[in-house]
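This is the structure, below, for whatever I ask next.
Here the complex is missing a single protein chain, while all its other protein chains stay put.
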Amino acid sequence: MAQMWITMGPQHPMTHGLWTLRVKVDGETVVDTDAELGYIHRGVEKIAEARDFTQITPYCDRLCYVSAMTWANSYIYAAEDLLEVEVPERAEYIRLISAECQRLASHLMWLGAYGPDIGSLTLMTWCMRDREMFLDLLQELGGSRMHYNYPRVGGVKRDIPVGFADRLIAKIKLFEKRIEEYEMMLDESTIWLVRLQGVGYAKAEDMVNAGVSGPNIRAAGVNYDVRWAHPYSVYDQVDWEPAVEKPTSVKGADCYDRYRVRMEEMRQSCRMILDAIEKIPGGKNTNYASGDAMILAKAPTRAPEGATGFSNYECTRGASQFYIKGGGDGRGKNPYRLSIRSPMFITIPYVAKTMIGYKVADIPAIMGSFDPCIGETDR
Amino acid sequence: MDDKYDLVGFMLSRDGVLRSSLIDLLSGTPLEDSASSISFAVATFALVNVVFLMLFFSQFAILWIERKAVARMQDRYGATTALRSLWVGENGVTAGEWWNMLPFGLGTPIGAVNKWLNKNFGNRDENFPTVDRVNNRSWMGKTILPGFFQNVADGMKFLVKEHMVPQRADRLIFEVSPFLIVSSTLLILGMIPLSSGIYATNPDLSILYAIAIFGIAPIGVFFAGWSSNNKYTLIGGIRSAAQLTAYEIPLLLTLLSVAILSGTFNIVESIHFQHSAGAWNIFLMPLAAALFLITMIAEVERVPFDMPEAEAELVEGWWTEYGGMRFGMLFMAEYIRTYAACFLFTHFFLGGWHLPFQGTIGSIEFLGLGGLYLLIPGAIMTLVKSWLVFLIVFVWARFSLARIRTDQILEFGWRMLLPLAVLQVFLALVYRLYLFKPENMADTVAGGNAWDAFGIPSLVPILTTLFWLAIFVIYLNDEDKSATPERMFHVHTVEPAGTVVPGQE
Amino acid sequence: MGMRITNEQAETAAATLVASVMDRYGGADVVATVEHHSNDFKMPFVRIHVPPQHWIALAKTLRFDLGVNYCSMVTGTHFPEGGDDRGWDVVYHFLRQPVSNQKPHTNTVHVAEKLSGRDVPLEVEVLITLPQTDIPSVPSVQSIWVGADWNEKETWDLVGIKFEGHENMHRVLNPHDSPEGFHPLQKQHKIRYHDFNEMYDDAQGFGRKPTDEGRVK
Partner (left out) sequence: MAGQDENYAAFNSRALVEMVGDVTDEALKATKIKQFLSVLAGRYFNWAGRKSLFTLHLGIKCCAIEMAAAATPRFDGDRFGVLFRSSPRQSDVLLVNGPITKKFADKVVRLWEQMPEPKYCIAMGECAISGGPYFQSYNILEGVDTVIPVDVYIPGCPPRPEALIDGFGLLREKIIRIGAAPSSGRKGDKPVIVGED
């Protein structure tokens, strides 16, 4: 059969968003690929130059619609680096708990979207069902289902409500059982194994050189994690360890490793949350008023000319980084230049090349296993 | 044993009520000479229509079964669409008194009925209209057969959708292939008896005929995939052709073993054999039953063998370009094929219209309970059995399994199913030649006992079932949890990743 | 229990990298210093000012001699009123990650407090200042870090920094039919470069409506 180019996208079930993958197939085998991005480029970096530092947070929420809290936190750490703010420890704990809840929700969304890619439709509804638990928890903090606008420069918007801790612990305990349920459903299924194992190999050093980060690196056998390598929160005080896989081939990690490492990360997040909610300073059932010194530190609103802020944050899909130059118009009220580094923007072209040589049916399996999110990719 | 309710005899036999009355009616008219053939034609037409309508409308049940069963598997409630909104409108917005637009006041009774329905079964007063609306609480959320009419609505909607043909498509073949698929699928229903007395036609080689009809639709699928002039549909058509070719052969061998065991190529006679010999075929050939189900799932292209219409990579597979009623017909054809597969499994392995333990319970003399038990119509039994097969096998497999890759499908078909089917043929030969006692066959209520051994009645089916059950249990538990998980299937990589620069080849 | 790289480890690692850079490029007005973040942990990082003509050599040194293996982000900035000597900034952010290929059925579990020398994760920020010009250009490091490829594409697309020697440069976020030389993050552009009415006067052809409008309802 002759070789032909197939254009997958922008509207395609495989893409998990809006982008185009041009695939050159020889029969059922992929011989060449080409990625095309930019279908939802909103120009957030330009808009941010006309907003002050508090107004930028909602845009960072909307950068990645699956893990809004982590992206808002990532920006907030950069802004605190720029404005030289010391954050109270209780606020750090609350940020950690909220970010890990968001990580659970995001990984559940990934697993739910990965099920239809492989063909199991029930997995999607189950994962979304469990995701609702954590959306409710985050809703108690931020007041919205998806975009919370919760962290502030110097702390968080409001304290955890009374009784939040009990609900959190109960739901985490329930969810730890649900993880075993999913593993029983998937790891015991031979079809799931033969679809994921031996597909989409990626070596660790190649991925690092190409800019891939996060769980995809840890799936290749190294426990490199921004949370301990470039520490930014109280992750050194709570009980956890980075999830890491043992790839079974010299060719690196395959889709099954990436699936396993995300399941393991969900376990670690549960462990982290259960430990942090006990260690939180000021007590887990006390509720400080908004703006209290325990949860919100005084922060300047103007950045000096020439000051820069940088944050390196372990987002759910990899290392998300913000670089802010202070001293813009309005005498420093808003950034002169806000630069966003999205992990998926660099990962997607690499993944497109990773598919070469596999079958057409493996394209969604490989693409989905890297967890693409186009909102952060196009900014 | 024949079913009590003999529609065929009622309509077609020369002294049956219908034909005799027709002949009496025509006597004395110029048509008297040909009265016999005319009555035969009329009776055949009536019979075929009755059987076809029974089969066709009973398939709305499996659509409903699938929809609600899937909802339960996914912790949802499922479709709740009912006919109520015909008279209560949508959220209180109605279409006005549309019946007054009918000419000559024909709509007046419709208006009266509508008023009565609204008075008795209308919406209750709602305190929070939006909340009740979104949570589907109007009329306390109670509906008749919730969701049953959803499929009716889908079908009727497709009727009025615009018909589009892609500009570059080969228009003739694009238009013809759905009709090829649908017509060949409907022909299968002609071969399927609902009971010994209710069938459209019953040729001697009906098994071969049904399977031959099954083999026609793939051609239409490939035509549809090619003529749409779309790369997704083309790949889907090619996948479908390869897959169906690979799975036809094990299917035919399985049915050959059934025919060998029951000594006939006729569906009705094979069902009679299962009762007369005293055991259903599934207890004699569990392997054949499993092979038949697997190959049939592949034949009707459902998960896990739905590569031709894989939503993930091929948008909707080979019917991506079909919209409107063409898509509705293809959708219906797929379900008719599935339904026919359920019927064939019921007839070949589950004893067709025979009741469970018909011989034992049917021969109870106490208070005539056996007679009462035998009064259950065989057609109902056939429908219930095939619905259960659909629910337990097809729906459950579709929504709990994932999708296999094309090369794995073909590898599975050629390397595992084909040898097993050959083995099953030999097993059937051995059973028929050495373990089968023809002299013990009896076509009575109690049934025969042709499968006894050493004087123990029906020892052969018991031992066979236990043997295969043991093998199944061992296969389930033999995996070594502690061993390092070795990768099972490796994909051959033609070029290492990243070595090809796009645009330069 | 959680772990983290301590400040002492990071300080020593940064100091060694700064020393090795300085004794090699000290003469060529390359300035490498150890800076500190100003949020909670005050973690140190390395900031290197390099003129564009020495950038490729320094990049090769960083990548192959000093083990800086991860190019995370490229930021271009436009300073219209920055004066003649500082019209544009190009900031590369690099990370040093202790990641290596694994043998089958094995993995590497680092313990942060025990890491030392080349294995300590480090953050390097390379600052290239360009004079005031219409076509700012720096040499491309696409061939040294694969990760720099699409970052540089994006920087050219949005800011208009020209990367010499970058193969297959094309627009990645803006539409391919964007006007030549339109780079939205340059300061002379408003957030919306088209006027409000232009959209409906069909300037870019986006005012077009499907032909079946009105038949639908």
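When the chains are written out, they are named A, B and C in that same order, and each has its own residue count from 1.
Following the convention adopted for this analysis, contacts are C-beta pairs under 8 Å (C-beta built on N, C-alpha and C of every residue); 3 or more make two chains touch, one makes a residue touch a chain.
Worth saying up front: this structure is predicted, and the values here are computed from it rather than measured.
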item: Chains in view that touch the one left out, judged over the entire complex; value: A, B, C
item: Candidates A:R22, A:R42 or A:R267 - the one touching the absent chain; value: A:R42
item: Contact with the hidden chain (one of B:E162, B:E365 or B:E439); value: B:E162
item: Omitted-chain contact residue, chosen from B:T44, B:T80 or B:N449; value: B:T80
item: Those residues of chain B which, in the complete complex, touch the missing chain; value: 71, 74-81, 85-86, 89-91, 93-98, 100-103, 129-130, 133-134, 136, 149-150, 152-157, 159-164, 167-168, 170-173, 175, 229, 311, 315-316, 319-324, 327
item: Hidden partner chain, residues of chain A it touches; value: 10-13, 16-18, 38-44, 46-47, 50, 58-59, 62, 65-66, 109, 112-113, 124-125, 128-129, 131-132, 145-147, 375
item: Residue ranges of chain C at the interface with the undisplayed chain; value: 174-175, 184, 189-194, 199-200, 204, 206-210, 212-217
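The definition used in the following text is that only the chains that are shown with their structure count from here on.
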item: Label of the chain whose CA centroid is most distant from the centroid of chain C; value: B
item: Most heavily contacting chain pair (counted by C-beta pairs in contact); value: A-C
item: Innermost chain, taking as reference the mean of every protein Cα atom displayed; value: A
item: Euclidean distance of C-alpha centroids - chain A vs chain B, Å; value: 45
item: Averaged-CA centre spacing for the pair chain C and chain A, given as whole angstrom; value: 21
item: Distance from chain C to chain B - Cα centre to Cα centre, in angstrom; value: 60
item: Multi-partner residues of chain C (at least 2 other chains); value: 105
item: Of all residues in chain A, the ones touching two or more other chains; value: 248-249, 350
item: Residues on chain C engaged by chain A in the complex (per definition of touch); value: 1-5, 37-41, 43, 45, 69-73, 75, 77, 89, 91, 93, 95, 97-110, 112, 121, 123, 125, 145-151, 154, 158, 171-175, 184-185, 189, 191
item: Residue numbers on chain B that touch chain A, as the complex places them; value: 73-76, 231-232, 235, 238-239, 303-304, 306-307, 310-313, 315, 399-408, 484-500, 502-503, 505
item: Contacting residues of chain A [partner chain B, same complex]; value: 1, 4, 6, 8, 12-14, 22, 24-25, 28-29, 31-34, 115-122, 125-126, 129, 185, 189-195, 197-199, 201-202, 206, 248-249, 254, 256, 350, 353-364
